[in-house]
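Dropping the structure in here first, questions after.
One protein chain is absent from this view; the other protein chains keep their places.
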Amino acid sequence: MTPPPIIRVRNLHKWFGDAHVLKGIDLEVKAGEKVCIMGPSGSGKSTLLRCLNFLEESSKGIVLLDDHPVGYIEDADGKRRRDSEANINRLRARMGMVFQSFNLWTHMTAAANIMEAPIHVGGLSRQAADEKARKLLKLVGLEDKKDAYPARLSGGQQQRIAIARALAMDPEVMLFDEPTSALDPELVGEVLAVMSELARGGMTMIVVTHDMGFARAVADRIVFMDHGQVVEEAPPSVFFEQPKNERTIQFLAKISSRPF
Amino acid sequence: MTLEWKYVTQALPFLWEGTLVTVAASVLALVLGLLVGIFVVLGRRSRFKVLRGLIIAYMSVVRGTPLFIQILIVYYALPALGLDIPRFEAGVIALSLNSGAYISEMIRGGLMAIPKGQLDAAKACGMRSSLIWRRITLPQVLVLILPPLTMEFTGLLKSSALLSVIGLVELTRRAQQVIGETLRSPEVWLTTAALYFVMCFALGAVTRRLEKSAAAYRL
Partner (left out) sequence: MDFSLSIIVEAWPTFEAGLITTVIFCSVAGVLGLVLAVPIALAQLSRSWSWRVPAQVLVEIVRDTPFLVQVFVIYFVFPATGVPMSSTVAGILALTIHGAVYFSESIRGAILSVPRGQVDAARAAGMSYPLTLRRIVFPQMMGYVLPPIGNQIVGLIKDSAVLSIISVPELSMAFQNVLGTTFAAPEAFVAVAVLYWLLTSAVTLAMSRLERLTPTHRSTEEMTSLLAKVDR
């Protein structure tokens, strides 16, 4: 028996003014599954990811987390209405997100970044949150950076703290938006190592990435997007060895000819 | 010319009294100016066109006319409209209306300087907007505007000298009074300048300190 999907996206559309950046996306992600979303820049993959936790508001369609609609609720007659702010925040807390540019809160230490949401959203005691922060810092290999401000950390270290922060609310799903694209090449490895570790632990992961090596090694499934549509979906072995779609073939030729 | 320092030592206690008034007026003007600045920042985002228009006009007038004239307007023109305001209050009102325009720009700049990504990250953690404002935005804006705000306070200490024109007995006016009595103008003016210098120079050092410590955790 296969586990039920934890995330379901149905006919999702997004317009930015006149630009139609998501043209009816359908996607299902099962609990424990690792999905890599790939595609050329401007294909809408980051927008799709940001629609999942309602950082971006879709224009049409619906996103379900564990059968709960995120952001917009669809009535019986198909009309959408906005959910309450409190519900949206509750659902968001069940998804962790890691950004391309880390987005650590620069006025807080590494530990404070991790403890912020558990204390103020989750209602955890300071002590329990501190305990949790220690555990997460150990997980990402940065116990010694507990009291460091983000400005004192390298990009790779910042991103690992950001992963720990996203994990602090015990999310059911982790969303990664090009987590290594802003890093110097020599720092990419440490972040991917943490992500692989997380994958081994059974976390459900949706990763927008250009990193073929990571996708090949970790993903259960690759979703390839172009021009706001899902063009091809396949396990990595099939996707990389026998791509079917013409656009996939072109894209793979382009990124495999890149120096790194 | 020989400077006779006994005039300085004689004048100092009087000048000190004036200094206290200068500081009091400047502190009050800074606090009120901060309130005006916050109001302007909020008003600029208002849905009411009239309010936005008024604020644009206010900014333009404050920045386009001399503070000296603004002080005279508050002191002389408002009584003509039936509002009788004492010197000290009139002076503080003029200074804070002037300062508010500049402080609003600092606040706006501080708000813009906070990366949007940090707010995204907070939302993604499930933080509600009031919590994001209190825990993420406000602490950073405060740290960002503290250095320019101390600089603005230095500016207020200096521009409050203009309140001597409407007869407020602050440091500069005190100096003029002392000169009226001793008739030794060079010593008194140099001492007065030195008093302003010490205050402003010290605040300048504080500003640099604050800038440095703010930079410590900015990326």
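Each chain gets a letter, A and B, in the order it is written, and its residues are counted from 1.
Definition applied: a contact is a pair of C-beta atoms (placed from the backbone, for glycine too) under 8 Å apart; a residue touches a chain by one contact, two chains touch by 3 or more.
A quick note: this is a predicted structure, and the numbers were derived from the prediction, not measured.
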Partners of the unshown chain among those that are drawn: B
Selected residue (touches chain absent from view) among B:V31, B:L54 or B:I69: B:I69
Where the unshown chain meets chain B, residue by residue: 1, 60-61, 63-69, 72-73, 76-77, 80-81, 109, 154, 157-162, 164-165, 172, 175, 185-186, 189-190, 192-193, 196-197, 200-201, 204, 208, 211
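Methods note: only the chains that are shown with their structure count from here on.
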Computed distance of Cα centres, chain B from chain A, in Å: 46
Interface residues, chain B side, partner chain A - complex: 115, 117-118, 120-129, 131, 135-136, 139-140, 143, 216-219
Residues on chain A engaged by chain B in the complex (per definition of touch): 53, 55, 85-86, 89-97, 99, 101-107, 116-117, 120-121, 149-151, 162, 165-166, 168-169, 175
